[in-house]
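With one protein chain withheld, the remaining protein chains of the complex are depicted in position.
Note that the chains take the letters A and B in the order they are written out, and that residue 1 is the start of every chain.
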Amino acid sequence: MNGPTLFGLCGAALVGLGLYGLICQPGALRKILAFNLIGSGVFLLFGVIAKRGGGALSAAGLGVDGDPVPQALIITGLVVAFAATSIAVALLLRLAEISGRSTLERAGSGSHSPTHERAPAPERAA
Amino acid sequence: MTSALVVDAALALLVLGLALWVISTRAAYSAVVGFVAYGLLMAIVWVRLAAVDVAMTEAALGTGLTGLLLLGAAARLAPYEAAEVSSRPGRGLRMLIGLLCAAIALGLAAVVLMLPDPAPTLALLVAENLPPTGVGNPVTGVLLAHRAIDTLLESVVLIPALIGVWSVAADPAWGGRPGSLPRPQSGSALTLLAQVLPPFGILIGIHLVWNGADDPGGKFQGATVLAAMWILVLIAGLREPPAVRDQRLRVLLVIGALVFIGIGVAGIWLADAFLAYPEGYAKPLILAIEAVLTLSIALTLGLLLAGPPANDHRSGGRS
Partner (left out) sequence: MNLALDILTIVAVSLGAIFFLAGTVGLLRFPDTLTRLHALTKADNLGLGLVVLGLLPQVSAPLAALGLLAVWLLALLSGATVGQLLAGTASAPDQDRAETPARHAGASHD
């Protein structure tokens, strides 16, 4: 067992945890958070592969400690993840503003009272 | 080696504990706070994995800007939160989901344990092909020369994301100023910070971009710092966010991608391939692309945080 393997296992567990949160948490904001955890776990797996690849070379005395190709892809992924998160948050805030709900259930299902419909967002009413 | 392993194990446990907190804690606001702490620890994990560029991006973008975005959303969604609990799946279903998710995690863990040894790597290839690009940081070299098409698509993908955010605006608010940032409170300590910090922040952002050619850093990290400074000024109320109908703003948003595509297309004639750089001009061209991309990305990131146009008291109204 070495450091990268440890973090690889950590990344695998993060994917599992995030997936559980994504399915089980009803609140859409919690789903967004859980989705970010999944993404983070996948990036971590990628990072472990980068470190393993580079580690083999640095052991051979080539002075590289991480494979820059996966690392560059992780940076790209982080930026795209932020863009996707910001769209999700914008959609969610608009959903809450129009329907008075912060879950993804269809209107009428679940136990929401119909009085919530078309309720103005509280911070706008204030 | 063993003491390093103990530190790594403690770090991994902390990360997992915080992740557990993020998905299980009751209030969404505490979950977001946990996520920010989680992101900062992840940055340390990236340093341990010898990925300093990734660590900077994670701390600045994955934690800083994402945290700000989610904190704002959690505060605005708090009134609706009580209704969420009722639609949680039942205990039996949760157990089943938990088992299936654990199976997926175990499968991934098995893959991690069975990774080929010696590990396949492209690092050697990058190291061999780095000198022609003229940059010293291999990650920057990959981002802007070897895998430039990925970076191009990514800087383009930010623009549809911004269009997506803008397009959820209510019809009467279209064209106005973004309204998701908290209202400024005059006379607070925030005003002082927003007056003192930005000059240093802008300097640090430019330093990160410039240094990114040879040392860890680069346009995404630099652009994130610049965007953070802009957001600070907006939150303190020293400037208003620009109206989204502003033509100059729109030009600045796309100019990074346009310059990148322009230089890429010119490469077809000058260097025999799309996105290839003519010999000897790679470094100046990469720096030029980084400079304009930084400006466009910083603006886009800031506007993604500022949210869709809103028709509130400080908006300029409809066009």
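As a working rule, a contact is a pair of C-beta atoms (placed from the backbone, for glycine too) under 8 Å apart; a residue touches a chain by one contact, two chains touch by 3 or more.
Small disclaimer: the values here were computed from a predicted structure and weren't measured.
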item: Touching residue (missing chain; options B:Tyr29, B:Tyr80 or B:Trp166); value: B:Tyr29
item: Chain not shown: contacting residue from B:Leu99, B:Leu192, B:Leu258 or B:Ala273; value: B:Leu192
item: Sites on chain B contacted by the missing partner chain, in the whole complex; value: 26-27, 29-30, 71, 74-75, 78, 182-183, 188-190, 192-193, 196-197, 200
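Here is the rule we go by: only the chains that are shown with their structure count from here on.
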item: Chain B - residues contacting chain A, complex; value: 4-5, 8-9, 12, 15-16, 19-20, 22-24, 28, 31-32, 35, 38-39, 42, 45-46, 48-51, 53-54, 57-58, 61-62, 65-66, 69-70, 73-74, 76-77, 79-81, 83-89, 94, 97-98, 101-102, 104-109, 111-113, 115, 118-124, 126-127, 138-139, 141-143, 146-147, 150-151, 154, 157-158, 161-162, 164-165, 168, 180, 218, 220, 297, 301, 304-305, 307-308, 312
item: Parts of chain A lying in touch with chain B, wherever the complex brings them together; value: 1-21, 23-27, 29-30, 32-34, 36-37, 40, 43-45, 47-57, 62, 64-69, 71-76, 78-87, 89-94, 96, 100-103, 105, 110-112, 116, 121-124
